[in-house]
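These notes are about the structure you will find just below.
Removed: one protein chain of the complex. Kept in place: all other protein chains.
The first chain written gets the first letter, and so on, giving A, B and C; residue counts start at 1 in each chain.
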Amino acid sequence: MSFVITALIMFIFWILLSGEFSFILILSGVFSSLLVSYMSHDLLIGEGNIKLGIKRTFRFIRYLPWLFWQIVMANLDLVYRTLHPKMPIHPKIIKFKNDLNTDLGMVILANSITLTPGTITIEVNENEFIVHTLSEESAQSLISGEMQARVKKIEGKYNV
Amino acid sequence: MFEIAAIVIVLGAILVLYRALKGPRVYDRALAVNIIGTKTVILLALIGFIYERPHFLDIALVYALINFIATIAFLKYMETGGLD
Amino acid sequence: MKEHIIVRVIASILIPFIQLYALYVIAHGEIGPGGGFQGGVIFSASIILYVLAFGMEEARSRISQKMSDLLSSTGALIFAIIGLLCILAGGSYLEYDQLPLGTPKLASHLGIYGIEIGIGITVAAVLITIFFEMAGRKDD
Partner (left out) sequence: MDIQAIITGILLALGCFFIVVSSIGIVRFPDFYSRMHPAGKSDTLGQLLVLSGLMIYEGFSLVSVKLLIIIVFIFIANPTVTHALAKAAYVSGLKPWKKEEGKND
């Protein structure tokens, strides 16, 4: 199953890259996507706890606009702090508990943290996130756990 | 329009180059080099538009890829003293 | 990097796309930038990323020493055979348009395509071998 899905995704990717529809190139596209999915179909669709599913993909797409808005806010905040002559930054390191079940969820949360207001993920393990924050407000908003709740929603109920 | 953007990005890269030269730690240098790499990708895309040669985008994509792998390799070496 | 969850997951998502991109570069060697050598290098970069994220043993279980040795000579063999076929068809070495494949234009098209594939396989296999040998060596 994962073989077929990977091959399909790869073939779509090939068409997008190539844009040529001569016989030889389409044939080599089919062959290449089969070859790639033979070599690494267990990587993209994932075994065990980095599993991508259709429902998760849709929930992830619904999460993106909120993330994008947060990124814009983050950058405006950062521009202010960078260009202010006194540089109003109060860096510190905070830790908070990791409630997520899947590796993919942790990755999404960690990269979202890195992209949003004044925070950078330093370390992720099963128990906790260690995060470097630039200001007091961003530390507070992270501890309140809104982002984690949203990512948990992407993960869904089942624990794969 | 594209020319101006390209020049501004080169100026940004020069600013970051100062950090790459000054350090003070090896991680600062790695960070600066990685950022210059990202700017190079954008610059390649812009150059492709200035000279109207869309094939430059392929090169930009490859550069983004190699830049990513190079930084990861460097970090792994710094952390474990080996690559495997 | 066993404990690097993020690098591991991102690498496993990106590697198939990198490999497909490498094959795309090899196949479009005639009409775009790139070709066999560049495609081979990108392909080996994907294997290097795999080693960095998952470790040497995992990578060895996917591509054994024997496999990469075999592939590096297969690529060179493809190159040589296409060249020799050109001689057999009455041209000089690598004179593709003498090949009996329809029109001379199509023949040279297919000939170059075959050569690019051969070069790509060899370059990828040799670079993978070099990386494995160098990364496996410990500092004395």
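As a convention for this text, a contact is a pair of C-beta atoms (placed from the backbone, for glycine too) under 8 Å apart; a residue touches a chain by one contact, two chains touch by 3 or more.
Treat the numbers as computed from the prediction; the structure is a model and nothing was measured.
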| item | value |
| --- | --- |
| Which displayed chains the hidden chain touches across the whole complex | A, B, C |
| Touch list for chain B against the chain that is not drawn | 1-2, 5, 8-9, 11-13, 15-16, 18-19, 24-25, 27-28, 30-32, 34-35, 38-39, 41-42, 45-46, 49, 54, 57-58, 60-61, 64-65, 68, 71-72, 75, 78-79 |
| Touch residues of chain A, complete complex, unshown partner | 16-17, 19, 71-72, 74-75, 78-79, 82-83, 87, 89-93, 110-111, 114-116, 118, 120-123, 130, 132, 134 |
| Residues of chain C in contact with the chain not shown | 4, 6-7, 10, 13-14 |
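Here is the rule we go by: only the chains that are shown with their structure count from here on.
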| item | value |
| --- | --- |
| Two chains sharing the most contacts, counting C-beta pairs only | A-C |
| Distance from the mean Cα position of chain C to that of chain B, given in whole angstrom | 26 |
| Chain A and chain B, separation of their C-alpha mean positions in angstrom | 22 |
| Inter-centroid spacing, chain C versus chain A (mean Cα positions, whole Å) | 30 |
| Sites on chain B at which at least two other chains make contact | none |
| Junction residues of chain C - those touching two or more other chains | 21 |
| Chain B partner contacts - residues on chain C that touch it in the complex | 1, 7, 18, 21, 25, 32-34, 38, 42, 45, 48-49, 51-53, 55-56, 131, 134-136, 138-139 |
| Chain A residues within the chain C interface of the complex | 6, 9-10, 13-14, 17-18, 20, 24-25, 28-29, 32-33, 35-37, 39-41, 43-44, 46, 50, 103-104, 106-107, 110-111, 121, 124-125 |
| Residues of chain B touching chain C in the complex | 55, 58-59, 61-62, 65-66, 69, 72-73, 76, 79-84 |
